[in-house]
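This view holds just a subset of the chains, kept in their places.
Lettered A and B in written order, each chain numbered from 1.
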Amino acid sequence: MKADHKQVTQALKTARGQLDGILRMVEADRYCVDISNQLLATGALLKKTNKIVLQAHLQSCVKESFETGTDVDQKISEILKLLDKLVN
Amino acid sequence: MKADHKQVTQALKTARGQLDGILRMVEADRYCVDISNQLLATGALLKKTNKIVLQAHLQSCVKESFETGTDVDQKISEILKLLDKLVN
């Protein structure tokens, strides 16, 4: 993975900590809306992390592939699959 | 929280396990696109879990509030805030 490992690891550990917090909220029978808000916050953090991963991917793996003309079809195909998941 | 605690706890633990898996993928320097796909999968699981939480909330807390006429304004206000987060 080309993204900064420390940054991504940090974000993933934060997300894991948030999930632990939500598990405790469920156990403590906290209010639905509070739990829902925490789930939205963790989902947003994962999206942000994914964006960091994909930006680095485009700026290194994809760019390199295109500059050297290797695996162009595979990279395009990967971006197409990704597009299909992101636009819905 | 009104949703089935066992079901929500199970989903959250699965999501946490997936995050642990992604952390290992980062450490092992796995391919960006594979990591991105896992992040999308975990994000989708959190959305599904949030939907379960909110469905139960509407079917119990909100319904009860409306049937008894108590806290109607607060419930409406919560749904409005939620709408604002979901539609963007």
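To be clear about the criterion, a residue touches a chain if its C-beta (ideal position, glycine included) is under 8 Å from a C-beta of that chain, and two chains touch if they have at least 3 such contacts.
All values derive from a computational prediction rather than experimental measurement.
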item: Identical protein chains across the whole complex (2 displayed); value: 4
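Here is the rule we use: only the chains that are shown with their structure count from here on.
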item: Whole-Å gap separating subunit A and subunit B, where each centre is the average of the chain's CA atoms; value: 16
item: Residues on subunit A engaged by subunit B in the complex (per definition of touch); value: 1-3, 5, 8-9, 12-13, 15-16, 19-20, 22-23, 25-27, 29-33, 35-36, 39-40, 42-43, 46-47, 49-50, 53-54, 56-57, 61, 78, 82, 85
